[in-house]
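Mind looking over this structure? Questions follow.
With one protein chain held back, the other chains of the complex are shown just where they sit.
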Amino acid sequence: MINKEVRDAEDAIRDITDGSVLLLGGFGLCGIPEAGIQALVRKNLKGLTCISNNAGVDDFGVGLLLKKRMIKKLIASYVGENKEFEDQYRAGELELELIPQGTLAERIRAGGAGIPAFFTPAGIGSELAEGKEIREFDGRLYLLERWIKADFALVKAWKGDTAGNLIYKGTARNFNPLMAAAGKITIAEVEQLVPAGELDPNQIHTPGIYVQRIFQGAGYEKRIENITVSP
Amino acid sequence: MINKEVRDAEDAIRDITDGSVLLLGGFGLCGIPEAGIQALVRKNLKGLTCISNNAGVDDFGVGLLLKKRMIKKLIASYVGENKEFEDQYRAGELELELIPQGTLAERIRAGGAGIPAFFTPAGIGSELAEGKEIREFDGRLYLLERWIKADFALVKAWKGDTAGNLIYKGTARNFNPLMAAAGKITIAEVEQLVPAGELDPNQIHTPGIYVQRIFQGAGYEKRIENITVSP
Amino acid sequence: MLSKEQIARRIAREIKDGQYINLGIGIPTLVANYIPDHLQVVLQSENGLLGIGPYPQSSDINPDLVNAGKETISMVKGSSLFDSADAFAMIRGGHIDMAILGALEVSENGDISNWKITSGLIKGVGGALDLVASDAKLLVAMLHCHKDGSSKLLKQCKFPVTGVRCVHKIFTDLGVFSILPEGGFKLLERAPGVDPDEIRNKTEGRLVIKGEIPEMTGFQ
Partner (left out) sequence: MLSKEQIARRIAREIKDGQYINLGIGIPTLVANYIPDHLQVVLQSENGLLGIGPYPQSSDINPDLVNAGKETISMVKGSSLFDSADAFAMIRGGHIDMAILGALEVSENGDISNWKITSGLIKGVGGALDLVASDAKLLVAMLHCHKDGSSKLLKQCKFPVTGVRCVHKIFTDLGVFSILPEGGFKLLERAPGVDPDEIRNKTEGRLVIKGEIPEMTGFQ
């Protein structure tokens, strides 16, 4: 096996530079690469292109990168809960590309799987179809969509081993496995890092081949966006 | 949860008829739906179209359907170890469509995922590209390939629950999860069937939504094609 | 006139045994509370779960288990977890039987606008585009009118359209409507105490009322 372990988040993001294109895992604040984002904030880079389903909130997640004005372009499906985003966008300081969530997921999956383009029905009839190739298959219309790849992918898992194998937990899985496969350099942070051989090969969600660097993060806040309880 | 349990293989295949299009899981003889195939043999149907990575061997797996001349058309990636196949093919009694293994897997995955067509580099320059649309993306040539779906999918898993959730074992997973998603009616046979709630939701390989019928098979032979041992 | 909870209760009656259902944010989420116990149905969350259970007890809150509205949830027995590509493969591939969504507007030919828009800015397209383009039967749950009193049942959508000719039925505080093949909202049921004239006044698009329209029962 190939040992992918690195010291910490700083070490893992050492070659991310101004202008890098990043995939950032997570859905809302669930399953986001907290340690990697904090290390990016400390490094204070500029001109990043960030591909993330959401933009975090003003003081957590991808929102921290927005606040420091590190992001030039954001590619996402939903940027609701973020005032910082709105201000920068209205001031013309931030580019935004909105992509339907399923199309975003499939485009990233395609990037990892070597599929340069595919057809999907999502978006037909909407303004998101403008300028895109439309084709009929079996009497139904579909849009042609391209793959998405990135210089780096930052993903968060529950458990991982030194060979880079990852197991996610609950709905914190979300975009993480797709992004892990679509990053040229994939950086995985985990809550528990174990030696290769300790995880059941049959239960691995992300095979180690997709992960170039792995480290165990500490002090995960795991902030919850909406706490809802049964009476 | 929705209870998908049926009595046995006969009950599960009750509405498969002459001329049905079937997806059959497995790689070689590993992970094949043994009980379902035996029930099909007993039913002695005609004119089936079978999509399976391999054709089994003369007296096991898909080979049993060939022997009874139940198959009109075979769609596969490799049909090496089967003399019965060769005889029928040379006599013009059997149609054959050979598809590169990765393209076969991705076309079935596309069928389950609602992607009517996608581009892949496999086959460029070969005779398998003849008549197919070729397009360049980022300086490289790709073939357009269509989805594959079927009336029925017969898959085999290690464990399953009454909600249709499946867990495979070892390399017996292979084509089974893809096919489970691409069958209009998916019939899963398992070595152990447990009540819904007993499997860890985080370890499910095939979510129950893809499975319409499930039963516990008995007396699995699990024949090995090539026994190889270390000295 | 129905409350939001009553709209959810009415929609719950559309659910059939054995269905896999995706519930959108808002009124659709409330539908889960009214699904009859004798029905076997499974709720999907497009961030990666089949088998949404009720909100957790406060002692069982799990930050790694949220729904598409980012609310903490629980799982029922027989649940399964998966990634976002698999979640939308299920939707796009026609495996989800029914989707219940909120909307800003519906047009008389069944177009829907339901993107989150704040002062002219589209804040998100989310997962709705995949749901409205799928084979799932699409039910819309919304109030009949905007806060300013203007109708949400229109000739043509004014907001950007999420999907075209995709809505099957609409459930508002005033009634239940289907979309006619030739276009137009066909009134199927009236909310208790609401007469057809009120509905006509509050519906901008073509409204078709044929014969006696039954009043919904079970809300007394």
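Each chain carries a letter (A, B and C) given by its place in the written order, and its residues are counted from 1.
By definition in this document, a residue touches a chain if its C-beta (ideal position, glycine included) is under 8 Å from a C-beta of that chain, and two chains touch if they have at least 3 such contacts.
Small disclaimer: the values here were computed from a predicted structure and weren't measured.
Undergrad: Please work out which displayed chains the absent chain touches and list them by label.
TA: A, B
Undergrad: Among B:Ile13, B:Val79 or B:Ala117, exactly one should touch the missing chain; which is it?
TA: Here the residue in touch with the unshown chain is B:Val79.
Undergrad: Specify the residue from the set B:Pro100, B:Pro116 or B:Gly160 that touches the hidden chain.
TA: With B:Pro100, B:Pro116 or B:Gly160 as choices, the missing chain is touched by B:Pro100.
Undergrad: Which residue from B:Pro33, B:Pro116, B:Pro177 or B:Gly208 sits in contact with the chain not drawn here?
TA: The single option touching the absent chain is B:Pro177.
Undergrad: Where the complex has a chain not shown, which of A:Gly92, A:Gly139 or A:Pro201 is the residue touching it?
TA: The single option touching the absent chain is A:Pro201.
Undergrad: Counting contacts across the full complex, list the positions on chain A that touch the omitted chain.
TA: Residues in contact with the chain left out: 1-3, 111-115, 161-163, 165, 181, 196-197, 201-202, 204, 207-210.
Undergrad: Name every residue on chain B in touch with the hidden partner chain.
TA: Chain B touches the chain not shown through residues 27-31, 53, 76-80, 86, 89-90, 98-103, 105-106, 108-109, 120-128, 158, 168-178, 205, 222-230.
Everything below uses one rule, namely that only the chains that are shown with their structure count from here on.
Undergrad: Linking chains that touch, what shape results: line, ring, star, complete or other?
TA: complete
Undergrad: Taking each chain's centre as the mean of its Cα atoms, which chain lies farthest from chain B?
TA: Looking at centroid distances, C is the chain farthest away.
Undergrad: Between B-C and A-C, flag the pair that has more C-beta pairs in contact.
TA: A-C
Undergrad: Return the distance between the CA-based centres of chain A and chain B, expressed in whole Å.
TA: 33
Undergrad: If you average the CA atoms of chain B and of chain C, how far apart do the two points sit, in angstrom?
TA: Averaging C-alpha atoms per chain gives centres 36 Å apart.
Undergrad: When the centre of a chain is set as the mean of its C-alpha atoms, what distance in Å lies between chain A and chain C?
TA: The mean C-alpha positions of chain A and chain C differ by 29 Å.
Undergrad: Could you list which residues of chain A touch at least two other chains?
TA: As it turns out, chain A has residues touching two or more other chains at 106, 120-121, 168-170.
Undergrad: Could you check chain C for residues that touch two or more other chains and list them?
TA: Answer for chain C, listing residues that touch two or more other chains: 49, 81-82, 85, 88-89, 91-92, 134.
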